[in-house]
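Down below is the structure, laid out as structure tokens.
Here the complex is missing a single protein chain, while all its other protein chains stay put.
Letters are used for the chains, namely A and B, taken in the order the chains are written, and counting of residues starts over at 1 for each.
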Amino acid sequence: MKRRGLRPFVLRRLWQVVPVLFGIAALNFLILQLAPGDVVDVLAGEAGAATPEYMAQLRAAFGLDRPLPVQFLHYLGNLATLDLGFSFRLNMPVLGLIMTRLPATLLLMTSALAIAVVAGSLLGVLAATRVGSWADTALSWFVLLTYAVPTFWLGLMAIVLFSAGLGWLPSGGMYTVGAGHGALAMIGDVALHLILPAVTLSTFYMAVYARLVRSSMLELYGADFIRTARAKGAGEWRITLVHAFRNALLPMVTMLAYQSASLLSGAVLVETVFSWPGLGRLAYEAIRTRDLNLLLGILFFSSVVVVLVNLLVDLLYVLIDPRVDPAGRRA
Amino acid sequence: MSASAQPGLLWRLSVNRSAAGGAVLLALILALAIIGPLLWPGDPWEMAAPPMLWPGEDMANPLGTDVMGRDLAAGLVSGARVSLMIGLVSTLIAAGIGTLFGALGGFYGGSVDAVLMRVTELFQTVPSFVLAVVLVAVFRPSVATAVLAIGIVSWPATARLVRAQFLLLREREFVLAGETIGMGTPRLILTQILPNALPPVIAMSTLTIAHAIQTEAALSFLGLGDPNVMSWGTIIGGGREQLAEAWYVCGLPGIAVVVTVLAFNLLGEGLNDALNPHLQRR
């Protein structure tokens, strides 16, 4: 494979991220300005968790007497140095809190995505090779239903069935408290706790991918190069997997970029249901305690995660579609 | 699509199976929301019977009671009204913002379009549910903030659709004709382009309602619902602690959400097929 100009591509895309980050910061600032009370009330937590002295100090530091643009610049400066402020409820810097919770969220998101991609592809290919069969019909019902089921409710019902009812899987958390030692035992323990939340989060995307793969496969079956493969003497399975499915992956990757934001939103709810100690669970705790500064920090940071994920998806697309010229236009 | 296509529309909708199914489901839910309070009068917040009464145990409370002894049937009816209202109003807001942004960007193009599209992209990058959570939390949970927050996070898809429509219609003869006879821009947009751009927007808005209802349920599940209003999400959130002993408390309102969202999705898909006949499967 000859992939020229991959480095400039990454640099250029990184550069394009800057205005997006600026926009997200501006949105956050706007919410702060519009919030009832002044910025420091919001930042310091409302119910008097911070001492009056500290609040006075904060007001001075923020220059609330200064004009808005100056305040905004100040705010930008804070964000640029990754200073997201302090959570007076949890008595920790917001960034530190987020960083300790981020790995759990990333683990949940990537597992859910992996399940969705693998299972969705399988279902989609299966349906496409058997159009009109009972399996195809069952898939369309599954998709219809999945689109309507709220993820958090699905999680609750999964707990009812698999934890409370059958007792197969733990109902929440990430580890068993006081469980066995050893890295292997721990990985197994986390994996066991991961199954229900990851499958719950993946279900909707599984349906989306299954539908997408099915329709792209059907479209590809009529493509000229599939006919060429057949004329070469390739068997139906080879045609389906090597030729059609490989090309059906492309729209799937495009879809992925559209969904990274919604996947993060879904993770917030799933983590709340399963007490999964990630960003979403942190957000839930922040809601309960009205820790608005922490909540705004999570909003800013999760947007940044989405931006980075989209960057990765773009890179992935360049790698799997040789027609995309990293230097710019699609050839 | 001109007015002459309208008589065909109802017919096309009635023969479309998913549209018909969605409309029937929706009629049932609407009927429940309207006549429900007559069947189960009383405040859904009030203790009406012994707590944790299973559905069917006592016909005075056909769907049982929750841990506080509140009647679930009354709660579900109240939830139906809340869900439909919040879904509709927030979608109106989203459709309004989306149409405005899409129309301006698509009509003027150039830098206006570029700026508006950047803003649209920004709203698609920020995780919409997290944004809705922040908005409701900062501005205090109430029906009004929920409606506004859901509206504010739901408009980008509509904006993109309207923009695409405007880009297409902008160059059509009847628009150019309107321009040459000296129609002003607002008049051109409102009387010539917008009516022709609307049908797919209506179909999409039906799907937006479905999503808004899900978002509302999720917000009130997290405790961000209006504290004075009993919605489906509120009941589910309240029933979590007793999930193992009384799963129906969470189960029933969830089924209500599923049925309602399904109804709007089916109707939306049917509308899509009926309004874009050329996109129909062969």
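One rule holds in what follows: a contact is a pair of C-beta atoms (placed from the backbone, for glycine too) under 8 Å apart; a residue touches a chain by one contact, two chains touch by 3 or more.
FYI, contacts and distances are computed from a predicted model.
Out of "Cytochrome bc1 complex cytochrome b subunit", "Elp3/MiaA/NifB-like radical SAM core domain-containing protein", "ABC transporter ATP-binding protein" or "Acyl carrier protein", flag the one the UniProt entry gives for the chain missing from this complex.
"ABC transporter ATP-binding protein"
What chains on display are touched by the one that is not shown?
A
Hey, which of A:12, A:66 or A:232 is the one touching the hidden chain?
Within the whole complex, the residue contacting the unshown chain is A:232.
Would you write out the residues of chain A that touch the absent chain, in ascending order?
These residues touch the chain not displayed: 1-2, 221, 223-235, 242-243, 246-247, 250, 320-323, 331.
Following the convention adopted for this analysis, only the chains that are shown with their structure count from here on.
Report the inter-centroid distance (CA atoms only) between chain A and chain B in whole Å.
Roughly 23 Å separates the two chain centres.
Show me the residue ranges of chain A that touch chain B in the complex, using the header's touch definition.
It is residues 19-20, 23-24, 27, 31, 34-36, 42, 144-145, 147-150, 152-153, 156-157, 159-160, 164, 258, 261-262, 264-266, 268-269, 272, 283-284, 286-288, 290, 292, 295-296, 298-299, 302-303, 306-307, 310 of chain A that touch chain B.
Would you mind writing out the residues of chain B in touch with chain A in their complex?
Answer in residue numbers: 118-119, 121-122, 124-131, 133-135, 137-140, 210, 214, 217-218, 221-224, 236, 240, 243-244, 247, 250-251, 254, 257-259, 261-262, 265-266.
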